[in-house]
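Every protein chain of the complex appears in place save one, which is left out.
Let's look at subunit A:
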Amino acid sequence: MQFMLLFSRQGKLRLQKWYVPLSDKEKKKITRELVQTVLARKPKMCSFLEWRDLKIVYKRYASLYFCCAIEDQDNELITLEIIHRYVELLDKYFGSVCELDIIFNFEKAYFILDEFLLGGEAQETSKKNVLKAIEQADLLQEVRHNYFL
């Protein structure tokens, strides 16, 4: 996977994760272009599209679009389920996740993503294991809090 973008129906970028080195300018250009392309598509359309030399896999969950760019030999359907698993992880962690959770806790959204995907590849697909890792980290924070406050 080359990158993952989360954006709202209004085209606001909520999360961006890049697995290839690109300049900020390129990233902004790509984001603009893709957000436009994906938002222009109708609901019943196919979740995949060719874009430059990449394949775009996207899916909408409520007000949020999850959009991944994968390479030619990558598998579209399994990428669709990567998106879904990430949504499940967020959902489980935040307890019925909504866009606001991702806005206000963007750092958590990044931490969860890093546990799940690393360098653009699935690192740990077990929901339990990912959440365990995140919860352990949270525990470290709670402990520190209780200890220091």
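Criterion: a contact is a pair of C-beta atoms (placed from the backbone, for glycine too) under 8 Å apart; a residue touches a chain by one contact, two chains touch by 3 or more; residues count from 1.
Keep this in mind: contacts and distances are computed from a predicted model.
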item	value
Per UniProt record, name of the chain withheld from view ["AP-2 complex subunit alpha", "Septin", "Small ribosomal subunit protein mS31" or "Regulator of G-protein signaling 6-like"]	"AP-2 complex subunit alpha"
Positions on subunit A where the hidden chain makes contact	13, 15-16, 19, 21, 24, 28, 42, 44-50, 53, 59-64, 73, 75-78, 80-82, 84-85, 87-88, 91, 93-101, 103-108, 110-111, 114, 118-129, 133, 135-138, 140-142, 144-145
